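Removed: one protein chain of the complex. Kept in place: all other protein chains.
The first chain written gets the first letter, and so on, giving A, B and C; residue counts start at 1 in each chain.
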Amino acid sequence: MARYDFASDNTAGAAPEAMAALVDANTGFQSGYGTDEITVRAADHVRALLDVDADVRFVASGTASNSVALAALCRPFEAVLAHEHAHVCTDETGAPGLFGHGLGLIGLPGGSGKLDLGALERALDAPDVSHRQSPAALSLTNATEYGTTYTVLELERLIAAAKARGLGVHLDGARLANAAASGFDVKAISSLGVDILVVGGTKAGMPPTEAVVLLDPKLSRRFDARLKQSGQLPSKGRFFSAPWIGMLESGAWLERARHANAMATRLAALTPFPVRHPVQANAVFVDMDEAALTRLGEKGWFVYRFTDGTVRFMCSWATTAEAVDEIGAALKAI
Amino acid sequence: MARYDFASDNTAGAAPEAMAALVDANTGFQSGYGTDEITVRAADHVRALLDVDADVRFVASGTASNSVALAALCRPFEAVLAHEHAHVCTDETGAPGLFGHGLGLIGLPGGSGKLDLGALERALDAPDVSHRQSPAALSLTNATEYGTTYTVLELERLIAAAKARGLGVHLDGARLANAAASGFDVKAISSLGVDILVVGGTKAGMPPTEAVVLLDPKLSRRFDARLKQSGQLPSKGRFFSAPWIGMLESGAWLERARHANAMATRLAALTPFPVRHPVQANAVFVDMDEAALTRLGEKGWFVYRFTDGTVRFMCSWATTAEAVDEIGAALKAI
Amino acid sequence: MARYDFASDNTAGAAPEAMAALVDANTGFQSGYGTDEITVRAADHVRALLDVDADVRFVASGTASNSVALAALCRPFEAVLAHEHAHVCTDETGAPGLFGHGLGLIGLPGGSGKLDLGALERALDAPDVSHRQSPAALSLTNATEYGTTYTVLELERLIAAAKARGLGVHLDGARLANAAASGFDVKAISSLGVDILVVGGTKAGMPPTEAVVLLDPKLSRRFDARLKQSGQLPSKGRFFSAPWIGMLESGAWLERARHANAMATRLAALTPFPVRHPVQANAVFVDMDEAALTRLGEKGWFVYRFTDGTVRFMCSWATTAEAVDEIGAALKAI
Partner (left out) sequence: MARYDFASDNTAGAAPEAMAALVDANTGFQSGYGTDEITVRAADHVRALLDVDADVRFVASGTASNSVALAALCRPFEAVLAHEHAHVCTDETGAPGLFGHGLGLIGLPGGSGKLDLGALERALDAPDVSHRQSPAALSLTNATEYGTTYTVLELERLIAAAKARGLGVHLDGARLANAAASGFDVKAISSLGVDILVVGGTKAGMPPTEAVVLLDPKLSRRFDARLKQSGQLPSKGRFFSAPWIGMLESGAWLERARHANAMATRLAALTPFPVRHPVQANAVFVDMDEAALTRLGEKGWFVYRFTDGTVRFMCSWATTAEAVDEIGAALKAI
């Protein structure tokens, strides 16, 4: 039977802190659609984490939360600028186009998943003509798809360029916990000019849940109606908010990410295959030919070949040092 | 503090059987996006419940599942026929139009939430002209919005009329458990001509989850891509499938609904306000003027005035006989 | 062979003034997509007609122009308030939902096609809840679907109510020429608070063309991109703008509408069937049973039974007094 330990950071279950909070929250009656007191408390925790005064919503799906966010920033005849390998560009079956009603995605280059400032500036300087979808939003991801992290300064420069042309800014934080564990100051986000932020719960060790943070208060008007129409205003809201209480109150959100990052570092040290991108979060990308990947599969380990041709090993809160050593040994044996 | 016991059947948490299964499923690594073994087992249980051989998917949202289902049956320049008070018409912020890209909804009359066969036939007989959205799908709900249930024979007649004109058929089973507990044979659905069925988990006492059953095998092609684009293909699929194992293996899905229905019957017997619709499932609708509703609110009970002007009291798996008696006394005291 | 003289005001061809201008414009090379000098001149004429300083675009389709206008005022999870028999509600196959990506239409009552102020106010006062599409725009039509016209004062009251709640306002002027010919002062529109106006060319006696007037300058940003994505930014723009020069320079836009209105008045005086709505523009609506309508058809005259059950006779710039007398005689003979 295949082992999925390193296939993704969503193959793990939920961390004990998240589950305990879920079970705790499962008592009594609560008002629906995110108006319950558990959701209010969870939102307070997210605001404290980020040191912001902003509306927070908890939704079931990362794909939907990012797409709804982009739809809030960009009209259908406009486009979103994003790294060409960003999740919204490569792995969401065109969800931004569905929720955004045909909005365009313009993929830009950049090493190891980090958007190149020069490429961004060229895209921003392209003439605003009616026969093309001109950019209205910038979408950034931290940690990136390639397990690297932006510094606050790097984000500042990219966002400043976008803001100078009037664009809105979305930050996909599906792995924000891993970036935070790598030293990124999440309290700095509010002053960067990000308009809408999605903080990942699922990959951080929770049951499926993402926190949508409306840093631009103008986005709040009828945002619940937007979520409802998008199938992302859950009636039993506590099931998507309670895990946040468990993870944030205990500090597990950060600690569990620190563990995941450490496991990636450990794996990077063990693998005999060349590591292709800096290991700054919870992923290791290596050069590995098809024959080697097949042999790894035969040894029972399932991992993915990625968009850039490398093979990806993801670590999560649940990855054990033993498993890292086991797959390290398997890699050496190939 | 307001009490939400009767505000909806989604103000309760999850039943113990569902939570236990969720906790049980939370071990080890599992492949993503509904390919895990827990999801496979849960799908088997749903198939056994319905006695069908059909693809089953588990999704987070009832709004989205119904809307995705309608989008699968109806092109944007076509329309869905539904009861004018059906959830898809009145309570989903136009979600069918978003997921269905502008598809139309044609609301039809019928007593106590049940579609009138004559009204359906007239709508089906309307000329198929290019300046209107002509019907391509029929959407039915069992149990209905008004706590009544269709018999198999009633559904047969409505569906036969729709099928005779080539329409697809969607059954919204958000409260199918309550219909089943009221005597509706869910194993009969497969022979009725329903193309796509949503079986409600959330209102049946689970954490947020709905089962989408593709009774027409032609709908299966790329359905996962459809779900993914719609933000409804969860990466950690077990969290939406495991509750079904707990509820179906134990028989709690039906038993818990039986309890909810019994509580509604108990409440109907207690209320001094005229009951407006037959109490066949877990809801009681009464005539109550605004002053009385206000006084009830002052006594701490939150309930909704509904689309037809009546006031709705919903019971769920978690409703206690004590609470029913309490609110019954409050109603008498008004 | 059937005669379509009274079937609609789009069964006529184009008036000589429009055709002459079209032929005149058909010389030499012109830059594309509405940047040509003919389009600039035509836009000046429309601005002069309305006494406004506003961007004007010429598009091929009335359906599309109204739908694009509504999409500019209303987000997909919001709704447009309109008369329940307005063209956008009844005759456009859900085009507002396609171009507006699922936006809702809320039909409101009102006698003879004119929106009832009380009904509008009630709709505006409905609670702004997340499970329904709350109104973001008001769509009005002058002259109305039933051949009646709003006075400036009536529009003022309706628009003031909408503006007080922050709604945008769209005016469908498919038959604005007929309203103008009936005494409505089109120069008053700019001070009424209309944000986007569609002035009809097609029904006013031109080849297919409508003028979209952006009275709210905030709508201008990237409006050409919006039109282009909507298939409404014609490359050979002169073919949609030139007719306006011909019709406005000569005064034919108003004169031809006056003729059409006069023909309707003449017909109303002749028909033995009860006239159901005030004849203020170019339409006559009468009570006529199915047998009588069939007999009229057998005499060669094709007309439509309308949404409210009456039978509609439309007059246009091309309707002759002889034809009116002929059909009048036919009606008497039935």
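The working rule: a residue touches a chain if its C-beta (ideal position, glycine included) is under 8 Å from a C-beta of that chain, and two chains touch if they have at least 3 such contacts.
All values reported here derive from a predicted model rather than from experimental measurement.
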Quiz item: Among the options B:176, B:227 or B:327, which residue touches the chain absent from this view?
Solution: B:227
Quiz prompt | Among B:78, B:145, B:172 or B:210, residue touching the chain not depicted | solution = B:78
Exercise. Looking beyond the chains shown, say which of C:3, C:41 or C:258 touches the absent one.
Key: C:3
Quiz item: Hey, which chain C residues sit against the chain that's not shown?
Solution: 2-5, 7-8, 10-14, 19, 22-23, 25-32, 60-65, 67, 92-95, 98-99, 202, 207-208, 225, 228-236, 238-240, 302, 318
Quiz item: Going by the touch rule given at the top, which residues of chain B touch the chain that is not shown?
Solution: 33, 75-78, 101-102, 128-134, 222, 224-230, 233
Quiz item: Can you name the residues of chain A that touch the chain not displayed here?
Solution: 76-77, 79, 90-95, 97-98, 100-104, 130-133
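Methods note: only the chains that are shown with their structure count from here on.
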Quiz item: Can you give the whole-Å distance between the Cα centres of chain A and chain C?
Solution: 48
Quiz item: Taking each chain's centre as its mean C-alpha position, how far apart are chain B and chain C in Å?
Solution: 42
Quiz item: Cα centroid separation between chain A and chain B, in whole Å?
Solution: 32
Quiz item: Touching two or more other chains, which residues of chain B qualify?
Solution: 92-95, 98
